[in-house]
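Take this structure first; my questions come after.
Left out: one protein chain. Kept in place: all the others.
After this line comes chain A, so read on.
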Amino acid sequence: MRNSMKLALLALIAAGCCAIYLFHDLNGSFDYALPRRIVKVIAMVITGFTIAYATVVFQTITHNKILTPSIMGLDSLYLLLQTLMIFFLGSDHLMAVNKQINFLISVAVMIVFSLLLYRFLFKKAGQQIYFLLLVGIIVGTFFSSISTFFQVLIDPNEFQIVQDRMFASFNNINSDLVWLSAGIVVVVTIFAWRYVKYLDVLSLGRETAINLGVPYDAVVKQMLMIVAVFISISTALVGPITFFGLIVANLSYQFFKTYKHRTLISGAVVMSIIALVGGQWVVERVFSFSTTLSVIINFVGGVYFIYLLLKARNA
């Protein structure tokens, strides 16, 4: 029962963060500032939810607690897409300017890419998941290299716009997209929740999971699809931020010390909402926008990652 207490406490803190973000320094601007802040908070909640969910699921499937789904190369694909778009069409083209179109195309390309990758890899039964990760790393590096190549050739002014998209940002979010993403995420989550019970068993390893009647290959495939959809949505919405998932997933493991994925996922989701909303508030009010949240996340995440590696070496 102690874990449910912890979870309730975290949820309370998360709600508090949201409330502070929404109402602090509002100065009675209910018509102008509040709707804009609400959109931002929802965007952060969606991002926190998708990243945390996708990372915990991904780490359970791969039996590895220091991997993030970015290893499948979706972030690099997104950056490549943005770079190519601006390089060939220019920053004033409809596709680069219109956020809705850009969002839909990015999500579609990333999901189609993952589908192709899985189709190609799972065609032969019994393929190891590590093979998928390996191909993901190689393809991801390939995408990054091409992006870098075009970024070197691009007009310096246009490069500014590309660079802008290389970091996740919550400062410029389109409200229509937030509602659209929220809709997709809710539908996918309802579909995905049926599989959560299998995750506990999957963490016992492939053989034990099959022994206990989990249709292993089918479940892993579905899970990877859900991860791809979630990562695509959050990346297209705010930019590449998957590194963040590593922090919250591991914090959740350490904090809850359980194998139950209902708790682990909920914990990671709530923690990421606290980090994003609270962090964004600090960025806006304390640093007055002189830095971005993703820079802080990458810094803190990097330190934590090194700590995890050192700890694993000592263990």
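By definition in this document, contacts are C-beta pairs under 8 Å (C-beta built on N, C-alpha and C of every residue); 3 or more make two chains touch, one makes a residue touch a chain; residues count from 1.
FYI, contacts and distances are computed from a predicted model.
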item	value
Protein name as given in UniProt for the chain not displayed, "NADH-quinone oxidoreductase subunit K", "Peptidase M16", "Heme exporter protein B" or "ABC transporter ATP-binding protein"	"ABC transporter ATP-binding protein"
Among A:G16, A:P35, A:P215 or A:G302, residue touching the chain not depicted	A:P215
Of A:D75, A:D200 or A:E284, the one touching the omitted chain in the full complex	A:D200
Residue among A:K6, A:H63 or A:K221 that touches the chain left out of view	A:H63
Contacts of chain A with the absent chain, listed as residue ranges	60, 63, 65, 125-126, 197, 200-201, 203-208, 210-216, 257, 259
